[in-house]
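Of the protein chains in this complex, one is absent; all others appear in place.
On to subunit A.
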Amino acid sequence: MKDTLNTGAPVIEAKGLNLTFQTGDGPVHALKDVNLTVNRGDFVSFIGPSGCGKTTFLRCVAALEHPTGGSLTVNGMTPDEARMKRAYGYVFQAAGLYPWRTIAGNIRLPLEIMGFDKDEQARRVERVLDLVELKGFGKKFPWQLSGGMQQRASIARALAFDADILLMDEPFGALDEIVRDRLNEELLKLWAATGKTIGFVTHSIPEAVYLSTKIVVMSPRPGRITDVIDSPLPKERPLDIRDSREFIEIAHRVREGLRAGHGDEV
């Protein structure tokens, strides 16, 4: 176990991963021969058109879907074991806050379910509210917050129980671009501050390039990986890095990868 604590050790390992759904129209290959290693502290983005399996892959890691072939380990365990050990926090596209609970109550929810004691719950809620810059909003109800703030609360909720993996499925997909830029910037800060391993599904090329240390380009039918790009960008990333030559080059390579994936789909 000790070596997994070191930065760079593999956290998520997929080897020859396959997932086939049986439908009325015959089998659908959601994932085909996916090989990927995510190391501790990586920020990995999954990008590709609808149906490329990026969300499915994330759901396999979270043990919400079960692969039909190949092997997948999370922290050296099966995804199911990892889920039971609460190895990851999952952020969905919708904030999914319970309208009958306050913001603090929503963040406390996983802690209550996991059986933390009351003092510990309160401490952790305070800490993560601070982390996502929602200090003082704990007593508000979700409807009193903007969409961006709600999504931040949902990130706080995923951080509250100190899982070292954060899985995010298009968390900012429903937000406007200005809010999105701001949240992307904050997410990078959060990542730097917590040192978590992040898996991030997105539709947006600039978002993927801006955030990631590793970009996984995927294509549909069957869902597969077409390119894995290790980003040469530095860890410190101000928003205007997006105008740099390196940034544009990576974005170009992602776009090429996406186009290539689309080419054989007729």
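Here is the rule we go by: a residue touches a chain if its C-beta (ideal position, glycine included) is under 8 Å from a C-beta of that chain, and two chains touch if they have at least 3 such contacts; residues count from 1.
We take it that contacts and distances are computed from a predicted model.
Undergrad: Which of the following names does UniProt give to the chain that is not shown: "Putative iron-regulated protein", "ABC transporter permease subunit", "Peptidoglycan glycosyltransferase MrdB" or "NADH-quinone oxidoreductase subunit M"?
TA: The chain we cannot see is recorded in UniProt as "ABC transporter permease subunit".
Undergrad: For the chain left off this view, which of A:Pro110, A:Pro171, A:Gly199 or A:Pro220 is in contact with it?
TA: Candidates A:Pro110, A:Pro171, A:Gly199 or A:Pro220; residue touching the omitted chain: A:Pro110.
Undergrad: Which listed residue, A:Leu17, A:Ala30, A:Ile47 or A:Ala62, touches the chain dropped from view?
TA: A:Ala62
Undergrad: In the whole complex, not just what's shown, which of A:Gly96, A:Gly195 or A:Pro232 touches the removed chain?
TA: Residue touching the absent chain, from the options given: A:Gly96.
Undergrad: Touching the missing chain, which residues of subunit A?
TA: Here the touching residues of subunit A are 59, 62-64, 83-84, 86, 88-90, 92-94, 96, 98-102, 109-110, 112-114, 141, 143, 161.
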